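As you look at this complex, bear in mind that one protein chain is not there, while each of the others sits in place.
Chain naming follows the written order as A and B, and within any one chain the residues start at number 1.
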Amino acid sequence: MEDMVIANEMNKNNLRQALLKNHTFILFIIMACVMIIGSIFVPSLMQKDNLLNVLRLASIVGLAAIGSTVVLLVGEIDLSIGSIMSLSLVTGGLMVGYGSVPALTVTCLTGIILGIVNGVFVTKLKINSLMVTLGTMSVFGGLANVATRGQSIFLYDSPLYLWLGRGYIGGIPVPVIIFLSVGIILSLLLRFTKTGKEIYFTGANKRAAWISGININKIKITAYAVSGLTAALAGPLLSSQTNRITPIQGVGFELSAIAVAVLGGTSLSGGKGTVIGTILGALTFQLLLNILTLSGVGTYMEQVLKGFLLIVIVVVYQVVDKPRG
Amino acid sequence: MASDTASFNGKSIISIKFIKDNMLVFILFLELIMGVILSPVFLGKSNIYSILINLTIFGLLAIGQSLVMLVKEIDLSVGAIMAFGPIAAIALSKKILAVSGTEIIVGGNYVVDGLALIVVLVLFISALIGVLNGVIRVKAQVPSLIVTLGMLYVLSGLSYILSGGYSLYLTNLEGAKWLGNTKLASIPVNFILFLTVGVLVILVLKYTKVGHRIYSTGGNEKAAIYSGINTKFWKVIAFGLSGLCAGISALVYSSRLESVETIQGSGYELISIAIAVIGGITLEGGRGKIFGTIIASAILCIMLNILSLVGLIAWYKTIIVGLIIIGAASQHAFSRRTTE
Partner (left out) sequence: MQEPLLFLKNIHKQFPGVKALRGVDLTLEKGKIVSLVGTNGAGKSTLSNIIAGIYPPDSGEIFIEGKSVTISDPKVAEQLGVGIVHQEPTLALNMTVVENIFLNKELTRNRILLDLKKMKQESEKVLEFLGFQINVDKKVEELTLVEKEVVAIAQAMLVKPRILILDEVTAPLNKGEVDHLFKIIKDLRNNGMGIIFIGHKLQEIIEISDSIMVFRDGKNVGELIPSEKLSEKEVIALMLGVTLNEDLEAGEKASESEQREEVLNLINLSKQGLYENINFTLYKGEAVGFAGLKGSGITELFQSLQGIITFDDGEMYVKTRRVKFKNPKDGIDAGIGMVTNDRQKEGLALTLDVKENISVSSLKYLLNKLKLIDTKLLKDKAEKYVQALSIKTPSINQFVQNLSGGNQQKIVIAKWLLKNLDIILVDEPTRGVDVKAKNEIYKLLLNEKNNGKSLLVASPEIRELLNICDRILIVIGGRIVAEVHRNTKEFNEEDILSIIHSSHHYNTA
């Protein structure tokens, strides 16, 4: 009996310890504080329309960030997310005359293929992934422009595209539904499949993973394919906000995606992070930007805050991760 | 007879090694020949000047980036420093000189006075930001990719806030156009400046302790620490120099255009990394030479120039730059693997 009490007490202590070291938990607290303080100073924050808007925008960057998370989990990086987004949008956009469904299918397939190209370069050429994706970022981005001769493709005749970005299902914006579904599915896949487990192990220790019999090349290529797919999925949601596909739509998204993933507690050194964390990261990120916009600080302050937040949060994570003693 | 054959073999081995060691110079040479063949205006005066100004701007950034990469770090903030340095310097100068009653900005956004102070402040602020990057990197143990990415956001946001998104014109500022538009004995002064900086860095790395510190910090940090070297200090120095180089590059850019744009330099961080990699600097640290970076700057700028001359639109250029980055990085990865 007494043993059980002690064990219980120990569990409680462990739980408290674990929570304090859990990035997702820390972020959750931060987000809650942001919401509370924000709603006091900026009452319009809590209005339904505003919150839905925050959710919608968070979903778009969040989707791309989920892919980024998976790549970071295997201990690599993907700087080509923005360009994959542009190029896959464009290839789909060129098909839009055949209907929205074929176009969207082509978009997704392009995303996956481009992701695989990244993965193959990283694993077969054995080049640092930062370099590979820096290169493919240029190449894919250039191809997107070449394919459309720099022109926009308008989507007024493609209601499905517009619905994806602006529609509602049961009062919830469609992007939010897509974002959460993809997030939950990937989160479950990471937890409950062999590949998911192997992604974490590979990221945590590549050599040990290899010696343990994991095909680390296959795992890395898979991660890049996922990243390509989520970037491609985020594209149409973004396009429909402006009714058009442009070949530069994704520019800069790679850095936002990485920032959100890192904000969500994903480690740059691999093997650490969760999709749920990234979802929270996207929400916190967008919420803060929204508060700043509403309080009239000006859109440019958003940039400053984005950078500041990124550095500060990573420093906080670094501090809580320091081993005791 | 036998000895003759041996010496002949010896010679041929040397010449292969010679080509290998000077690959970049050969590529540059080939490129020049191609340029002459492909375009009649390639050797025209105005074309050469336009190559040289780009070479200076990108080359300076790439030298700074190379120093950071030599200590096994990366600096994504160099492009943002190019805008923030001048914008902040002008804003600060305005405040400082207003105390003595001098108004340096008239008509909303025409800078008319205070050049010397502005130049000094650009260099100081740029270097300071580099040092700040380095200090956060080594003190908080945050990866440099994150630190400098965050800094990129912060600086570009601050640039907008300070400038309101408007350009600042230097057309009425006496002396402002000198650096970007004057020639000495028909050589642009900015190019002379670039070569001076380049040669100075090469000499300092080769002939002073600084080079040994930087190469050992990046090459084998443990060996450096065991020898009593303060590797953290040298990382901060490398970041500081990178910031300083970005500041100089910003001076050239703004002087050339006689304006300060809020978005100047955006995206240049990636070009600077590309040049460093083409020049043989690797992300593994401690490898490569600044001479390579300088030649690589020329290779990239001349190639971009040739591509425009033959009428290729910008989009193809980005594709080709991307392929070159991958090609150069895999070439280095491959040659390292074969030597190991």
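Following the convention adopted for this analysis, a residue touches a chain if its C-beta (ideal position, glycine included) is under 8 Å from a C-beta of that chain, and two chains touch if they have at least 3 such contacts.
Only a predicted model underlies this, so the values are computations on that prediction, with no experimental measurement involved.
Note that of B:212, B:232 or B:317, the residue touching the chain absent from this view is B:212. Among the residues A:119, A:228 or A:271, only A:271 touches the chain that is left out of the figure.
Screening A:29, A:101, A:208 or A:320 for touch with the missing chain picks out A:208.
Counting over the whole complex, chain A has residues 10, 14, 191-194, 196-198, 200-201, 204-205, 207-215, 267, 271-272, 323, 325 touching the chain that is not drawn.
Although one chain is not drawn, its touching partners on chain B can still be listed: residues 206-209, 212-213, 215-216, 218-220, 222-229, 286-287, 339-340.
Please note the rule applied: only the chains that are shown with their structure count from here on.
Against chain B, in their complex, chain A makes its touches with residues 77, 121, 125-128, 130-132, 134-143, 145-146, 150, 255, 258-259, 262, 268-269, 298-311, 314-315, 318.
Interface residues of chain B facing chain A in the complex, by the touch rule stated above, are 74, 136, 140-143, 145-147, 149-158, 160-161, 165, 270, 273-274, 277, 282-284, 313-326, 329-330, 333-334, 337.
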